[in-house]
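The complex is shown incomplete by one protein chain, all other protein chains being positioned as in the whole.
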Amino acid sequence: MVERQNSVCFRTLHLDQPWRLDSYRSIGGYGQWERILQERPDPADLIEQLKLSALRGRGGAGFPTGLKWSFMLRSAPGQRYIVCNSDEGEPGTCKDRDILRYNPHQLIEGMAIAGYCIGATVGYNYIRGEFFEPTERFEAAVQEAYAAGLLGKDIGGSGIDFDLYVHNGAGAYICGEETALLESIEGKKGQPRYKPPFPAQSGLYGRPTTINNTESLASVPVILEKGGQWFLDQGLPNNGGLKVFSVTGHVEKPRNLEVPLGTPFRELLAQCGGVKGGKKLKAVIPGGSSTPVVPGDQMMELNMDYDSLAKAGSMLGSGAVIVMAEGTDMVKVLANLAHFYAAESCGQCTPCREGTGWLSRVLHRILKGQGRREDLDLLDDAANRIMGRTICALGDAAAMPVRSFLKHYRHEFERYIAQGERCVS
Amino acid sequence: MTQKVKIEIDGRTCEATPGEMIIAVADRAGIPIPRFCYHKKLSIAANCRMCLVEAEQGGRPFPKLVPACATPVMEGMRVQTRSALAREAQQSTLEFLLINHPLDCPICDQGGECELQDLTLRYGKDKSRYAEAKRVVKDENLGPLIATEMTRCIHCTRCVRFGAEIAGLRELGATGRGDHMRIGTYVEQTLGHELSGNIIDLCPVGALTAKPSRFRARPWELIQVDGIAPHDGLGSHLHLHVRGRQLVRVHPRAQEAINETWISDRDRFSYTGLSAPDRLGEPMIKREGGCWQALEWQGALQIAAERIREAGSELGALIAPNATLEEMYLLQRLVRGLGAQAIDSRLRQQDFRGDAADASLPWLGVSIAKVEEQEGILLIGSDIRQEQPLLAHRVRKAALAGGLVATVNPYRLDLTFPAIQFTASPSGMLRELAALAKALRKRGSGTLRTLISEVKPTAQQVEVAEQLKQAGKRYRGLILLGALATAHPDYSLLRALAHLIADATRAKVGFLPAAANSFGAYLAGALPHRLPGARPAETPGLSAEAMLNKPRKVYLLWGLEPGFDLADPAKAVQGLDRADFVIACTGYRSPALERVADLLLPIALFAETSGTLVNAQLDWQSFRGAIPPPVEARPGWKVLRVLGNLLELEGFDYRSSEEVLEELRKQCAHAKPNNDPRGDLKKLPPRLSNGDRLYRIGNVPIYALDALVRRAEPLQANAEFLQVSLNPDQAAEMGLGAGDQVEIDQGEGKLAKAPVRLDPRIPRGCARIPAGLSGSEQLGPQIGPVSLEKR
Partner (left out) sequence: MSLKSTPQTLPTDPAVRENLFNPEIRAAIDRHIAKYPPEWKQSAVMPALTLVQEWNGGWLTIELMNEVAAYLEMPPIAVYEVASFYGMYDLKPTGRHKVCVCNSISCLLNGSEALIEHVKKRYQVAPGETTADGKFTFKEVECLGACRHAPVVLIDKTYGENLTPEALDRWIEELD
């Protein structure tokens, strides 16, 4: 595994100043884009390679990227857009930041190729506002690419246009949700849109639009270079390729690691130096704060891929692996998560606006030692009533941790309520 | 035609258009689906989550409950609105909403007609499990019309969408996020849009309520009576809510073809003027030394009859264009029965030279609903948002649908939709139209020929002309003349030019009625040149202008205030002063009226009398009285009946207003709407020269239209006051600055004083000095030369 590590989005990491155009060029960067500019291949063939690769969206939902691109009707007249989602706000996730900082050109190439495949001549990269340095890096790379004649109108006389712009967020997790992100680019509050219509029919400015995560798009040049089959072979069927995992929390060496899908969690943990202080593993949130928590023992037997985690009742999500050691106060952790969703709910739909606040208030009351016995059933029930009833998935994201924490660690909550004081297992 | 699909809701088969939302189909079938954010006139937000239902398509259930308001139907869809799962979701949504909603319905103004209260009773649980602190929201003062209790807000965003989509002016918004989201203006400002009151009806809870009627009554104490709005040319349908002898509030009554589901703030709140302190309750007569004395009806009517009999053919009658059809008809019978010919209701017109060629029965030219389907609209002399608020909404819809809207006006309008505005001085307006005609290769004849020969169309005028022509080709072109055209000294020429452009583009010509019954006057014969049934009079009588220029022995003024409702108040007062006797049938006393009148007879106003109004599309809209008139005031038709009897005129024994109406209706059997000129309008020389005189533009502001709105306090609270608006460049040249007090001189009469306001929307050569506002009583012609002197 170690030898295949960091060979897609992080393949420039070993270079000096990997974010520069010549560094990227030195490993064959922009080769795929230049080939497209010269040969103008049939986009359908490129999309075929992506489908073959089994690349699934790295933003959290895991939707097959090739299939998503094929929804864009190339024949439909008028403007289309490709939008990159670099809003990275899911607690635990910090991979896109490093792609922007260390391999911006590969993302630019991926966006340009995506634009070509879906017939978009304009792309926007939505980068969260707090990412000042990554934005600078990325914008400098865009300037380099323009200067090198890799972007713009009628690029290199190919007749192909592609313009790329950055749109910065300004502090709102919800703008990571793809339609909220589009609203935000349109100069509005980031409030998710009800779907249908899906962005492929009516997206940015009401035009057909494809939105992909930074990592998804940055993977594309490598997939085209080495072939869809190669990428698929790196991972598992239906779980192609490598994926960046942000391993954080109670580990010795928190880090981003790009490893093949299907890598055992045990190995991933070992690569990060194991649990901090040599403690016992208590629990893991395997795919970003929105995904259900998995008890440590169970986690130690799992492999890191979409299907295995789904089978275990959780999700791969954005690949943010949050590790919790023995001694972690699960009530406090859940209260922290609940606070996050209440603070980040956009406020438009009832169950989420009212429900997330409710969950958070009850959990903080329990944390303060003022819990009541009926609170736990109430929490579970309220979470259930949010699930599946909101405009966007933030409602589910807020509900799933509550339900899973109560399922696995109910006794800790009960002890809090019974003793009304801090309680550590 | 689009194909229909069949779907099943709760086991019932319903027919639907593909793409229609489930909720719309259910509503049509009468199957109740609870909702808060959905409103058929607004965009879909799907944010309240109250309408979640279970659905399946082709035997495959949707993975989640779907919002009925945002889920389009497809052939074979099956929907369950009351399954256990759907009910549980609906109940959950209510529980979430009630977390932060006060549970004090008994002290809420919406109590008894609250959608949240209703749905909670029907779908909710009886006990809340929420035990945390509730949100408290600070209220904003949104002005005199709308009261707020924002703690009650459930964030359905109907009011916000209304502003963006219907009003076209975003005043309210949802600021903040999560459960800190607040609906408001953020900066605590008065809502200024002329349709803003509709958010009161849209708000499903008691967050936004009507300030003037707040806490005045509980819904179950109210009796609901149908009514017709008495101001603009729509005759919007109203619900009048009455408690005892009082009209407590006014709501819209849905009428798709006229007002859809809306009403203007003027129609909603003008009722407050009914109880103004200067309301006239008893007949009064002016005694020696100018003091007024009350007297019995009988005596008063006898005096009136005597004076009228004495005057005979020397009687002149002016009747407000919002009087009922019955009043107009009886008054003209009375005047003509005495051999007099002087009756008019066109009080704000100054150019009557076109009467001989006047349209036989003017109207809007298309139905109200069709206005929004026009692809090209040319608006001549109309501040349409102020004159006809809801018609402006139809024009807006036409513009948003991609239609061309062009205007020719003496000042630039604040519009909430894209429009090409040609702005020019009154004489310049003629040239703008002449240029459009020229762009259409029309040379014209008579005066028009000279006008047209002198202009050169701009590229934009050529473009507008071309687009009008394209619209006309598809029968979607409309040229409308409004109140500023009517008041124009060269109204006849404006009309001639409008018809010329219409000829060249195949657009229709339409008229915007100045008031609620302006077209009714044609049918009732309350005009010097029209007999009942809109039949042309063989020998036309005296127009409003003529009868004031050639003073009559006795005047009968019906429902008007000489200082405010006439085209040239200064001259009118002079004329009235010279009469032997002036009888005013009126709802109010006012200093100007008391000055000229000798006898005041109190008549019933809007909502106090039965009657009929004829709107812009010539609907006869009858209504009954909802409340009794105050003290001794009487319905106008009854006053006229007694007068007719006292004067021994034949056939004045009506037993009801319906009988009056029936009699008139028979005479109108052959009256057909027709806007074509009946003769030549274009032989007249223009009254205006191109000279560099300053012209007064005396528009009538929205809340100055008639005696009733002028007394509606909530509307007046933020209404315009008399100011002289000048183009900044022009003001600089004249050595005037913002706030300077100037004397306004229109030749005759006394001087009025007002402050200067700078406004780039006013073209050079014009001073916008409104009519109908306090302080304007002494002024001259609404549109006419003016000079300003700094004080």
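Lettered A and B in written order, each chain numbered from 1.
The rule is simple: contacts are C-beta pairs under 8 Å (C-beta built on N, C-alpha and C of every residue); 3 or more make two chains touch, one makes a residue touch a chain.
Keep in mind that this is a model prediction, so the values were computed, not measured.
Asks: Touching the absent chain in the whole complex: find that residue among A:Pro77, A:Gly157 or A:Gly187.
Replies: Missing-chain contact among the listed residues: A:Gly187.
Asks: Any idea which of A:Asp22, A:Asp42 or A:Glu133 touches the chain not displayed?
Replies: Spelled out, the listed residue whose C-beta touches the missing chain is A:Glu133.
Asks: Considering the complete complex, identify which of A:Arg80, A:His105, A:Arg137 or A:His250 is in touch with the unshown chain.
Replies: Spelled out, the listed residue whose C-beta touches the missing chain is A:His250.
Asks: Looking at the full complex, which residue from A:Gly60, A:Gly92 or A:Gly317 touches the chain that isn't shown here?
Replies: A:Gly92
Asks: For review purposes, identify every residue of subunit B that touches the missing chain, sorted by number.
Replies: Where subunit B meets the chain not shown: residues 43-44, 160-161, 164-165, 169-177, 185-187, 400, 760.
Asks: Write the list of subunit A residues that the hidden chain touches.
Replies: These residues of subunit A touch the chain that is not shown: 79, 88-94, 96-97, 124, 128-133, 165, 167-173, 183-190, 193, 202, 205-206, 246-250, 254-256, 285, 289, 320, 322, 324, 328, 332-333, 336-337, 339-340, 343-344, 346.
Convention: only the chains that are shown with their structure count from here on.
Asks: Could you pull out which subunit A residues touch subunit B in their complex?
Replies: On the subunit A side, the touching residues are 172, 174, 189, 194, 196, 342-351, 353-358, 361-362, 365, 372, 374, 378, 385, 388-391.
Asks: Within the complex, which stretch of subunit B touches subunit A?
Replies: 44-50, 52, 64-65, 67, 70, 72, 88-89, 92-93, 95-97, 99-100, 129-133, 154-155, 157, 174, 176-181
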